[in-house]
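Of the protein chains in this complex, all but one are displayed in their positions.
Moving on, here comes chain A:
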Amino acid sequence: MDYGIEVRDQEAVVCLRGRLTFNDHGKLRTLIGEMGQNRARRQVLDLSSLEFVDSAGIGMLLIAREEMANADKQLILRAAGGQVKRVLTVAQIAKIVPIED
C-alpha cells in the first residue's frame, strides 16, 4: 500500500493506493501520526485507488478512527469501490465510521 496526503483548508485528503493488509502495519502507524499532526480537522481517506483490503486493514482503519477522535479530529472514508466497498459493508463499518460516496 502507498499513500499521498493533500492538506487543504478544511480537510486533509489521504489517497490510499494498492492493497491494505496486515503487512502494512508500519505504514499505517506512520500515516496515523501524519494525520494527527496536520492542521485539518477532517481527515478523509480516499479509497478510490485501493484495490484490496483485509480484516486487519479494516482493524487498522478503526484504530485510525479512534486516534483521530482522541485528537479531536474526524475520520471519513470516501469513494470505496469493488472488493473494498463490499468488505466495508459486510463488516458494517458504516456504523462506526462515516462513509461517503
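Note that in this section a contact is a pair of C-beta atoms (placed from the backbone, for glycine too) under 8 Å apart; a residue touches a chain by one contact, two chains touch by 3 or more; residues count from 1.
Methods note: contacts and distances are computed from a predicted model.
Enquirer: According to its UniProt record, what is the protein name of the omitted chain, chosen from "Dehydrogenase", "Pyruvate:ferredoxin oxidoreductase, delta subunit (EC)", "Phosphate transport system permease protein PstA" or "Anti-sigma regulatory factor (Ser/Thr protein kinase)"?
Expert: Options "Dehydrogenase", "Pyruvate:ferredoxin oxidoreductase, delta subunit (EC)", "Phosphate transport system permease protein PstA" or "Anti-sigma regulatory factor (Ser/Thr protein kinase)" considered; the missing chain's recorded name is "Anti-sigma regulatory factor (Ser/Thr protein kinase)".
Enquirer: Thinking of the whole complex, not just what is shown, which of A:Thr21, A:Ser49 or A:Gln74 touches the missing chain?
Expert: That would be A:Thr21, which touches the missing chain.
Enquirer: Given the full complex, what residues of chain A touch the hidden partner chain?
Expert: Looking at chain A, the ones touching the missing chain are residues 21-23, 25-26, 28-29, 32-33, 52, 54-56, 58-60, 62-63, 65-67, 82-83, 86-87, 90-93, 95-96.
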